[in-house]
Structure formats: structure tokens, C-alpha cells
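Below: the structure, in C-alpha cells.
As you look at this complex, bear in mind that one protein chain is not there, while each of the others sits in place.
To keep things simple, chains are lettered A, B and C as they appear, and every chain counts its residues starting from 1.
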Amino acid sequence: MAKIVPLAEAIGDNVRDGDTVAMEGFTHLIPYAAGHEVIRQGRKDLFLVRMTPDILYDQLIGVGAARGMKFSWGGNPGVGSLHRFRDAVENQWPRPLEIEEHSHAAMANAYEAGAANLPFAMLRGYIGADLPKVNPNIKSVTCPFTSEVLAAVPAIRPDVTIIHAQRADRKGNVLLEGIVGVQKEAVLAAKRSIVTVEEIVDELAPPSPNSVVLPSWAVTAVSHVPGGAFPSYAHGYYPRSNAFYIGWDEIARDRDSFTAWIKENVLDAGPEDFARHAGKTPAKAA
Amino acid sequence: MAKIVPLAEAIGDNVRDGDTVAMEGFTHLIPYAAGHEVIRQGRKDLFLVRMTPDILYDQLIGVGAARGMKFSWGGNPGVGSLHRFRDAVENQWPRPLEIEEHSHAAMANAYEAGAANLPFAMLRGYIGADLPKVNPNIKSVTCPFTSEVLAAVPAIRPDVTIIHAQRADRKGNVLLEGIVGVQKEAVLAAKRSIVTVEEIVDELAPPSPNSVVLPSWAVTAVSHVPGGAFPSYAHGYYPRSNAFYIGWDEIARDRDSFTAWIKENVLDAGPEDFARHAGKTPAKAA
Amino acid sequence: MTDFTPTEMMTIAASRELSNDDVCFVGIGAPSAACNVARLTHAPDITLIYESGTVGTKPDVLPLSIGDGELCDTALFTVSVPEMFRYWLQGGRITTGFLGGAQIDRFANLNTTVVGPYDHPKVRLPGGGGAPEIASNCGRIFITMALSKRGFVEKLPFITSMGHGEGGDHRERLGMKTKGPTRVITDLCILEPDAVSKELTVVSIHHGVTREQIVENCGWPIKFASRVIETPVPSEVELATLRDINARTRKAHQASREAA
Partner (left out) sequence: MTDFTPTEMMTIAASRELSNDDVCFVGIGAPSAACNVARLTHAPDITLIYESGTVGTKPDVLPLSIGDGELCDTALFTVSVPEMFRYWLQGGRITTGFLGGAQIDRFANLNTTVVGPYDHPKVRLPGGGGAPEIASNCGRIFITMALSKRGFVEKLPFITSMGHGEGGDHRERLGMKTKGPTRVITDLCILEPDAVSKELTVVSIHHGVTREQIVENCGWPIKFASRVIETPVPSEVELATLRDINARTRKAHQASREAA
């Protein structure tokens, strides 16, 4: 059964130095508040996993919390580069970053295989592409019926997965809605999981019997952090701050302005500071 | 784009003698009206696929429409045997029935692989079980990373899949809700597909953005057949007739009473006869 | 209470093995009754899953099929069948699976496939359904079956799902990390696999049942543990709960028969 605890406690209990950590969210529901708490608690040597490392992972890389990253697209969506990520790969600042690079399809399948307790995932993928030449974790498997050769990648099994969701009930059952990405798979593939939520309610009340729900017994900890996905968004609560994503380009381009931003907005701040983003501009689909 | 046509036309255009046909439904939403239309149109030499062949496949087997069947559990749920299925396997009446038998997990994975356009599915399955000794379509595959050996089965790719759903809109987009079984996978795995529905509405209005929807362009034909899942049920419309399932045991036990039942309720009837079951006893969850 | 049927005793004995922390893969019949009695008595927070995809169901009446509407109506959520078998069962999320069968052997292997040769069966049974993977992927397995010579046999014609195979460390040798069948609950007694040989052994005898009855109703020379207890008789609450849910179930199925 999930424990409902403050965010600092959830991170403190479940994220350890050296862990393989997936903070997932495909544009939507990115767990920014939880990621900032990881930075504040000074976790180090993390191996980060995420399909689309965006600003949050740029921040974790920029403060030197990560020893490596497994990913499939590392950019600022619609804006351009992740400057801290580039600085780490191109100049080893603030430390070298080991990378394991895949395609989206391979990562999505690898999470799926992790959730399904399979050792690997197979896909019709990487045909004619160069990634298999530089990534030894891309191999192949042969169909025992047709002899067709398919790409194979290891299942993703994080030590801990962290996601943000719309709401939980008081037992710790969690509802996700909208662009749900790979979050369910990432939680089920992990040894431990933390979910931050916009609201904790008496009745979960999923709108459909087939809604995306994570039962309490499949989650380790739930924390109430309104606004915790900002500048990403929470469908039904608040919209994405495209302006923040555009503005980040300038902040992250320079090591000093980045470091100053982290001090002011992460190190000297707390999860409660995210609350001002919650519901400030109601989402259309609320 | 799906064509919205009468059931007789949908079956006439899309189900051919000798086809591999999946009429899916896991207790819920079983396409009885469509199956009866297949019998009425005299299709023969069908290779039937279904995880849980129940009364509908007992009927198809009993009239001699099937040359073979791929399945994982062939019984009358909660009641007992399928007598027509047993008669075919034990006594070759009315004709021999080739069987390919799997476990539920293997069938579910095989449909999933078909929908994903993979040639085979793998699973942690069949360990210590005898089915692999009698079914040459159960092989193995070795993980290229861990050397673990997993079971492998061929993907299911039916010529045509037939399902029943709650509703479609006028463009042919389809909504399924409740126990959705393997129907989405079975449709996406097939070359052609037919969906019978309780209602055709102006707006599909799924209750959640993550509802189970089949878009019109992934479906071949949609037919409006209210009550078309009876004696199975349609969540939100009418409940399962457990009494019919219990009563079938007696009807099907004897070749003559079975044949008489088919003549009266299938050959001399039509899809419109199912309408009397629609909404007669409103479902709790309506 | 000593006024109970052997089937009631079997169901209640099974229900007692379950706790609030269990996530159960429930089958139709005795397992469904046992799980729901547990939920309505000592284990209100138990999670019941039916292979039709319904998770966290709290049915008011027992389902006739594994996919009755009642299960979905009262579930926390419902997933597709591929997801059920991939993420939840194979994913290792189920603590306890229930199985039964037409036949069982001394190592708790089960047959629900055929009597006679597979290609020319004397009796064609429904087949395994979810059993082969339930047997290997659940944390532990409970089996409920009435004890009879026809059901408890010396040698199975077909192994539908593996229990302890040939006994001993056979499961480990095949790479399985789950416990397999840990209890076989019958209408006369409770069996457990021997710690080393894994042969099913009587550990508890139901009230009013004799060792002779047990020996006579088993198809192999059945062994008794060095310490055998008497199964505590059903409490009033247990029995009332079971009879209530059975009565509600009969009424509901009758109503649906009349409406049909």
C-alpha cells in the first residue's frame, strides 16, 4: 500500500545515491517538484532514464547529480537544445555524462517489457540507422517461426520511478488522464515508485471503467504537491507554460545564470512554491 | 473509413469460406448476432480463433462451419462443457475439428503481437506444462542479454475479426467500455474487421480522453445490431443472461435438440430478432 | 458451529488463508466464494483480480463467469486482457493465485485438458485457460478441490499446469522463483507439500472426518504429516457471510433467468 507522505520524506526514503531513476512524463505531467527535491537533497551519481529528457533533466545534469543518462530525444521541445546536457556531453561540465541512446520506439518497448517482467523488448526498429553501431545495448533476436530478424533492447527496470498525476484517493490509488505517456509502464517496471499529485480526494471517481489507474499496492509513496508539474502541465488543472520553456533557453545557455537560477528556484525554495502555479490559469479541458 | 452497412452485407462482403476468423469477447460483448449471420450465410471451412470459445463457437462448430479452432479455454463459463465442441473433438461430429491449443497468456500475447505487427510473441510461460509437447506452434526464444529462455508463439493475424461494441458515431468511430478483453488487439491484428454496435450516435463522446476507441479508418464495417451480444452482455445496456448460459447445457447436449434450436433461432431468424434483448433489463452501470 | 457442509468447510478454510495484503487472482466457484468471504470478514482490504481484467472488485453477488458485469461495476479499474496477463500476472504483482482442476497428482500438478490421449481424448475438458502462467507467475498457489479417487490420481494423463513437477527442487531447476502450490484445500482436509519432497501431505483434518475417509478418497497412498491438527470449524460469522453471499447469488441468477 502506498504511503501518503510529504515530498521530502518520499524522496528521502526512496531515492538513493547511485540509483537508476526514471522521472517520466511525455511533455505532460512532468514531475518537476519531485526532481527539484532530488536536487535539494543532494542526491548524486544518479543514472537518469527518460524518453524525452527536457528541462528537468537539464537541471539535474547541470547541478552534477547524474553520472549517466539513457534517453531517446534530448531537446527543449519546439525551442532547441538543452544547453546543460550539451555542456556535459561536449565539455564534461560539471562532470562527464555517460549516455545510452535509443529511439523512442525502443525506449517505449523497453519500459513495456519492464512492466511485463520480460528481460528484453523486441521491435521492428533501427533498420539502416547508426545507433546500433554505437550502442552495445541494441542487439537482435530471430523469430523462431519466420526467421525474421528483429531489434532487441534490454528491459528498463529502474530502482525508482517518479511521476506526477492528477489525483489520488486517501488509500493511495492514483488516476492519470490525458497524455499518459509511459508513466504506467515506468511505475510498474520499477522497484519503488513515487507519485506526486495535484489533489488527494475521498473518491477517485475515474470517469471510465477503463481509465488509467495505478492501484495503491503498486505504488510506494504518494505526495500531495499542487502545481508540481509546472512548467509542464496537468490536464484539467493548468496549462503548459510554453513561455517558461522558451525562456529556459536563455537561462541555461550560461553556466552562471543557470547556477543562479537553481539557487533561487530550487535550493532556496520548496515543494510548496509550486502551489502558485496550480490552477492559476485553468485548463480548457477542466 | 468504416462502411456503415446492414449486418448481412458486412458479413457477406468480409467473411469468406476458409477464412481465419476471430469473434472475440471475454464474456462481455460477444458478437452473437454476427456469428449467427455467418451461420445463416452458410460459411464453411472457417478456422476459428478465440481465447474463450463459448456458446457462439459451440454453435458454429455444431453446424459444421469450422475446420479448426485455436483457443485457450473451451467451456461454458461457470456451467461446464461445450457439448458440440466435445462431440467434434471426441466423435468428429459433424466433422473433424483440428485444434491448436494455447494458454490465455499466450493467446493474449499473440493477439498483442499481431496488433503490433510482430511475427511472434514471447512470454514467461508454459513452464513445466505439457501443451508445448502437443502444439508445435509453441517454441522458444533466448534473450540476447541475459540468455534466459522464454516461450514464443506466432502472432495471430486473422483474415477477419468480428466484435460487438457499445456505440459508433456516424463516421464509424467505435467506443468499447468495461471488460474490453482482447477486442482492440484482435481488430488491429486482422486484415478486415466488422463491429456490431448497440447504438449509432451523432457524437461518440468518450467519457475519458483515454477511453478505448477504434477509429473509423481501422475498421472495415460497422453494423447497427441492438441486443447483438445477447446472451452475453453490453455494459451500460443490458446484463448477461446467466440463465441462457445455464440453459444451453441442456440444449447442446443432444444433437437433435441442438439442430432444432439452430433452425428456430438462427436459420429462421435474423439480426433484428436480437433487438428484443436490448435494454430489456437495464444494466446497473448504465 | 458444527452444522456445515463439506463444501462450506472447504471454502471457509480457504478464506482464512487470505489477508489484507493479498492481491488474489480469483477463479470461478470455490475460490471466488473464499476470496469474497475473506473480504467480507477478516480481510476487508484484500485486492481481488479476475482474469477478465477487473482489478479491485467487490462483487455483491458471486459471478457465474469470470467476466460478469458485476465484477467491472464494482472494480477500481478494468484493463484489457493482454495487459492483465502481461503487466499484472507476468509482472509479478499477484501474491496468491487460485487453481482447481479435474485431476491433481501428489505433486500438485493439475489436469484440466483431456482424459485419455491428447489426440484421441476419451473426455475433452475445457483446457488450461490462464492456469499454466497463473501456476508459475503468482507468488503462491492455493488449490481447492473436493477429495475423490477420480480427482486425486496416481498419474495425470496431461499436465495442464505445473505444481511441484516431479517434486523436490524441480521448480527451482526450471528457473521459477515463485512458491507454487502451498496449500490444497479439500472438502475433507488440508494438504501441504512436504518441505523437502514436495509431496502433498495431510496437515489438517476437517471436523468429523476420519483418516480412513481421506485414504479411501485419494488415488495414491496419501501421507499424513507428523503433526496433524483438526481444522477449526467455521465460526458463526464465517458461515453466515458465506451463506448470505450464496443466497444473494442464487437470487440474482434466478432473477436473470426470469428476465431472459
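To be clear about the criterion, contacts are C-beta pairs under 8 Å (C-beta built on N, C-alpha and C of every residue); 3 or more make two chains touch, one makes a residue touch a chain.
This is a predicted model, so every value here is computed, not measured.
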Contact list for the unshown chain, restricted to visible chains: A, B
Touching residue (missing chain; options B:Leu188, B:Val222, B:Ile251 or B:Val266): B:Leu188
Touch with the omitted chain, as defined above, among A:Glu101, A:Glu199 or A:Asp273: A:Glu101
Of A:Phe26, A:Tyr57 or A:Phe120, the one touching the omitted chain in the full complex: A:Phe26
Residue, one of A:Gly62, A:Pro144 or A:Gly178, that touches the chain absent here: A:Gly178
Option from A:Asp19, A:Glu37, A:Glu112 or A:Glu198 whose C-beta touches the chain left out: A:Glu112
For chain B, the residues touching the chain missing from this view: 1, 115-118, 173, 184-185, 188, 204, 206, 209-213, 215, 217-218
Absent chain, residues of chain A that touch it: 26-28, 51-52, 71-75, 77-79, 81-82, 85-86, 89-90, 101, 103-105, 108-109, 111-112, 123-131, 134, 148, 178-182, 184-185, 212, 231, 233, 235, 239-247, 280-281, 283-285
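One rule holds in what follows: only the chains that are shown with their structure count from here on.
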Both-way neighbours, i.e. chains that touch chain B and touch chain A: C
Distance between chain centroids, defined by C-alpha means - chain A, chain C (Å): 40
Averaged-CA centre spacing for the pair chain C and chain B, given as whole angstrom: 28
Junction residues of chain C - those touching two or more other chains: 72, 78, 86, 90
Numbers and ranges of chain B residues touching at least 2 other chains: 123-124, 148, 178, 180, 212, 235, 285
